[in-house]
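Left out: one protein chain. Kept in place: all the others.
Labels for the chains are A, B and C, by order of writing; each one numbers its residues from 1.
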Amino acid sequence: MLTDYTYVAYYLIAAFVFAGGAIGLPILLRYFHVVPRNPNAEKYNIYECGMETTGKTWIQFNFRYYFYALIFVTLDVMVVFLYPWAVQLKQLGATALVTILVFIFIIAIGYIYAWKKKALEWN
Amino acid sequence: MTVELQATEVAAKLEAAFPGCTIESSGNTIVIKDEFALKAATFLKNAAGLDFNYLNFLTATDYQTYFEVIYDLVSLEHNHKLVLKIKLNNREKPELASVTGVWKGADFQEREIFDLFGINFTGHPNLKRIFLWEGFQGYPLRKDFKQ
Amino acid sequence: MALKTETFLVNAGPQHPSTHGVFRMRFILDGEVIQDVEPVFGYLHRGIEKLAEGLTYSQDMVFTDRLDYLASMTNNQAYAVAVEKLAGIQVPERAEYLRVIMAELMRISSHLMGVGFLTNDIGAFLTPLLYMYREREKILDLFDMVCGQRLTYNYMRIGGVSQDIPEEFLPALKKFTDTLPRFIEEYEQLLATNEILLVRTKNVGILTKEAAINYSTAGPVLRASGVKWDIRKAEPYSVYNRFNFEIPTATKGDVYDRYRIKIEEMKQSIIIIKQAMEQLPQGEIQAKVPKVLRPPKGEAYGRIEGPKGELGFYLVSDGATNPYRLHIRPPSLLNLTPLRELVIGVKIADAMAIFGSIDICMGEVDR
Partner (left out) sequence: MELNNQPQPEVYSDKILDKTEGEGVEFVKQQHQIQIEDPDSWQNEESNHNFILASADALINWSRSSSVWPVNAGLACCAFEMISTASSRFDISRFGMEIFRPSPRQADLLIVNGTLTWKMAPQLKRIYEQMAEPKYVIAMGSCAISGGLFRNSYAVVPGVNKIIPVDVYIPGCPPRPEALLYGIQMLHKKIKKQRNFEKRKSA
């Protein structure tokens, strides 16, 4: 049984080789002076259309952005759980359908609650 | 066809409203004293037959002994036009009332005149250099500007 | 319970993809809603009005090409009209007609760029712009045929035009004016019923009629707010009173109306060019103007209807060969005066669409 999936190991190796190359190559090229190194203060400054940045950026944003992020995460996680179910729809039969519907219903309650509490209002 | 309003009639109306305000009027230009600037501007904008509601452009010229500020006024309904001039003899600290209250279009043009001529517009909401940077010495469009 | 939020300052600075040149807006933002904006000019201020006082009248014609570098022909025409009014020169018929043809071609090209960069700012990056460039290249070929330059033509002289048109110009112009309406139809299908464009431009940046007049805006911005004011009809200069064409106006004054006005004006320009081609008389193309022009003492204000609005030159002459004072009425700078009122309380993306619809050219704003 297990041998059917050996090709997954090759993908794993390829992934590591690629990651190693992506990180190692610039370091290697920098060592061989192919990538020139010319640090100066202006280069490490923040780019803002050619101007110096003013004011601080760690500020208190409006809360509605955070609301949206929360609701998105809940629905996204739900979708992640639907994928394996959707792939094996035929073999799992009706019982899996009922459980999934219960699962969706629970998340829908939270979504409708947030909706009614005007979390999605974008004034 | 844009009618060039006869300056003499308009000067007569202006004299009626503010005696002693016009210095001379010829062709389609009226020259008024600088302390009547704001009053004349509001009068010309709201007067019944005139209603100059459109400030076409606003500029200044340096005639070595005095500055001259030129208002080119147009009325869009009656399609007639008039040129209002004001002479500023004080060269060290030229000062004039700002007309941004009457025509908001004068905002940037007055800042440009302040930037290039150094004429101060009292009552302008945001009077500072528009084209040149803050530390620039002198006013370029004056005739005695050294490079 | 509204939580206290802080604002932060962002520069839509001189080097920015959608500021049509080196223009800077200092935004104070609360999240993405703009609380306040301060336009900063001067990054292209070359002091043309000071330099122009040092050169003679015919030499200053060269500066006018660099003012609104998207519409050099109409700059030349405005300066020529002003100096001819000052010096009292009568321009021959054929030169007037050539000037009208070139000015209307320039208006089409400038509106193409206006609409192209507006759709660029809204989000359709480069696709409509490349369509518009295809037409503009045809117009630039026509100008290349006439005066050998693509952008800064220096084609018009005081008292006439520098060169006569070659024979192959009229057939090429005829072919262009026949095919352009079909291409404008193509843009209509591409843009006019496009859902995204409608949602992004309808009811955005509304400039009321009184505000448009009070802020002394001109051109498409003023006509989009419902004011029927076009110098070609209000004070017909050159031979514009011999053509019949309408002035397209709209009522609401939002970004969509300004876009619509530009498309309609392109169609009107084609009608004018067609009429001008038929009535094009023969004759010489340059009036008798002394080599060293010394206009009489005095002042004059000549104005034309440029693509961006009323472009005028205020000239004061003290009898010398160079102008004592040359002031340019910048339609782009005056169209920008209501920017602050239009943009406060709007999201950044809409602010860029509003700014794009006003269609400025930095050479004319900063002079």
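To be clear about the criterion, a residue touches a chain if its C-beta (ideal position, glycine included) is under 8 Å from a C-beta of that chain, and two chains touch if they have at least 3 such contacts.
Source: prediction; values computed, not measured.
Colleague: For the chain that does not appear here, which of the shown chains does it touch in the whole complex?
Modeller: When the full complex is considered, the omitted chain touches A, B, C.
Colleague: Of the residues C:6, C:137, C:246 or C:284, which one touches the chain left out of the display?
Modeller: C:137
Colleague: Contact with the hidden chain only, please: which subunit A residues?
Modeller: Residue positions of subunit A that touch the missing chain: 32-38, 40, 42-43, 45, 47, 50-52, 54.
Colleague: For subunit B, which residues reach the chain that was dropped from this view?
Modeller: Counting over the whole complex, subunit B touches the hidden chain at residues 93, 95, 118, 120, 122-129, 131-136, 140, 145, 147.
Colleague: Going by the touch rule given at the top, which residues of subunit C touch the chain that is not shown?
Modeller: Residues touching the hidden chain, for subunit C, are 13-17, 21-22, 26, 28, 36-38, 42-48, 50-51, 62-63, 65-66, 69-70, 113, 129-130, 133-134, 136-137, 140, 150-152, 340, 362-363.
Just so it is clear, only the chains that are shown with their structure count from here on.
Colleague: Graph of touching chains, which shape: line, ring, star, complete, other?
Modeller: Per interface graph, the chains form a line.
Colleague: Report the chain ID whose CA centroid sits closest to the centroid of the full protein CA set.
Modeller: Looking at where each chain's C-alpha mean falls, the closest to the middle is C.
Colleague: Count the C-beta pairs in contact for B-C and for A-C, then report the pair with the higher count.
Modeller: Higher contact count goes to B-C.
Colleague: From the mean C-alpha coordinate of subunit B to that of subunit C, what's the distance rounded to whole Å?
Modeller: For subunit B versus subunit C, the centre distance works out to 26 Å.
Colleague: Could you give the separation in Å between the centres of subunit A and subunit C, each centre being the mean of its C-alpha atoms?
Modeller: Roughly 47 Å separates the two chain centres.
Colleague: Residues of subunit B that touch two or more other chains: which are they?
Modeller: Within subunit B, no residue contacts more than one other chain.
Colleague: Could you list which residues of subunit A touch at least two other chains?
Modeller: Residues of subunit A never touch two or more of the other chains.
Colleague: Applying the document's contact rule, which stretches of subunit C touch subunit A when the two form their complex?
Modeller: Against subunit A, subunit C makes touches at 3-16, 24, 30-31.
Colleague: Once bound in the complex, which stretches of subunit A touch subunit C?
Modeller: Those in contact with subunit C are residues 48-51, 53-57, 59-65.
Colleague: For subunit B, which residues count as touching subunit C in their complex?
Modeller: 1-2, 53-57, 59, 61-62, 70, 72, 76, 79, 83, 103-109, 112, 116, 129-133, 140-141, 145
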